[in-house]
Structures are given as C-alpha cells and as structure tokens.
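For reference, the structure is listed below as structure tokens.
Removed from the display is one protein chain of the complex; every other protein chain stays in position.
So, subunit A:
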C-alpha cells in the first residue's frame, strides 16, 4: 500500500471502463511499485501511448468501449510499440489461446491481485 516514491518508476497503463475496477487495477499497479496511468477506452490509450514514452506495460480489459476492444488494442500495440508488455483480463469465460495476441498474458476476472503483481514485476524485468 505504501507508495514507493522511486524516481524513474516504470509506468503501467490501465485500460478499463468500469470505474471501480479501474480504481482497483490502479491500486494493484501501484502496490507492485509502478506508476499507474489510466485510460477509459482504446482510443484514449493510444493517445497516451503516443504522448508518453515511459509506459512499459499495458494492463487492459477486453470489453472496452471505442473503436477497438482489448484484444485489438493489444494487437495494435504489438505492431506500433513492440517492446510494450501486455496483460489482458476479461469476464468472458476463458479465451482461446488463438484469440490472445502473442506476448500477452491473460487473467480471467475476478483476478488474483498477488498474481497480477508477480506478473507485472516479472514483465518489468523483461523490458529493456
């Protein structure tokens, strides 16, 4: 809970339209020691990614409003910003492996905070 006031903290972009779930996801990101950045939909997420260079991980829901859902957003990020790691979550029962873009990790909702924290930290070590 204690905020880690580290300089040059890596930033994690949380994309979630449901405010309560977004708030919780922001807390998880912060608990893991990252700077949380929020977006309500894919279009907003793309704008933020275009404006900031410190985001190394995107943590997105599948069902988000706007021109892309979370899976398409993940694919678009994979194309434009290949180094960025992606975590996808959804209330939909188990996505097929084929529908999950490469280099992304899927967690069904409701997810385990501890697992997300572990995954975020592991991903941070992968980023250049």
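Definition applied: a residue touches a chain if its C-beta (ideal position, glycine included) is under 8 Å from a C-beta of that chain, and two chains touch if they have at least 3 such contacts; residues count from 1.
Criterion: contacts and distances are computed from a predicted model.
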Would you mind picking the UniProt name of the chain not drawn here, from "ABC transport system permease protein", "Ger(X)C family spore germination protein", "MoxR-like ATPase" or "Blue-light-activated histidine kinase"?
-> "Blue-light-activated histidine kinase"
From the list A:11, A:24 or A:105, which touches the chain that is not on show?
-> A:24
Those residues of subunit A which, in the complete complex, touch the missing chain = 1, 18, 20-21, 23-24, 27, 63, 90-94, 108-115
